[in-house]
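Omission of a single protein chain aside, the complex is shown with its protein chains in their original locations.
What follows is chain A.
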Amino acid sequence: MGEVELSCLAYVKMYLHGCLFPRCSVNGLLLSSSPAGGAVCVTDCVPLLHSHLPLAPITQLGLTQVDVWCAQTQQRIVGYYQANACVSDNSPTPCALKIADKIAEQCNNAVLLMIDGGKMSPDYRVPPIVMYERKDTRWTLKDKHTIMLRQWEETREIANQLLDSGDHSLLVDFDSHLDDITRDWTNQKLNAKIAELASPANVCTWMSRVEK
């Protein structure tokens, strides 16, 4: 089907969400600020839950709030990601399929992304993600060649740097927001930090370090 591009921001936040709650299943939504039609470009993500994923009320609440926020910020929900607590099993759970189905009703090229916990190490050569797309009411594995992650090395470096400096604790998911509602689930602060790290000046510094 169509191509999917995953931005640095979306990948880093997903990765950090998984790292922040290593013992729980985590999930979240993938957003796109580009118009519908053509390739899907995932530009951002919103981490949702890290507990009781199969329970409805908070999931419903989170989806509604993100939906409204997207409408205000000209974004669309284009996908769903999940990382299972059990590292050896990265197949989509029934609740993942249900939520992804709901998203696919609104967005034709919706994607379901499972994070492969077993492959989440600092120097892994390929992104530890498995993507599914919807074909005839079933979710099937997406052809790897249609998934793009520009500047994978830099993205990986940014994620590692944030982990090392402990900044992954800045990430706020919807569950944490409900525990303390002064925390911002849109993660503006973290977004700014990631944008700063992804700026060309920083990228050059890393590339020179990596080459050594």
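Keep this in mind: a residue touches a chain if its C-beta (ideal position, glycine included) is under 8 Å from a C-beta of that chain, and two chains touch if they have at least 3 such contacts; residues count from 1.
The working rule: contacts and distances are computed from a predicted model.
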Which of "Large ribosomal subunit protein uL4m", "Nicotinamide-nucleotide adenylyltransferase", "ER membrane protein complex subunit 2" or "Prolactin" matches, in UniProt, the chain that is not displayed: "ER membrane protein complex subunit 2"
Contacting the left-out chain in the complete assembly, out of A:I58, A:C107 or A:L170: A:I58
Candidate in contact with the missing chain, chosen from A:A39, A:V68 or A:V126: A:V68
Chain A, residues in touch with the chain not shown (by the definition above): 23, 52, 54-58, 60-61, 64-65, 67-69, 72, 86, 88-89, 93-95, 178-179, 181-182, 184, 188
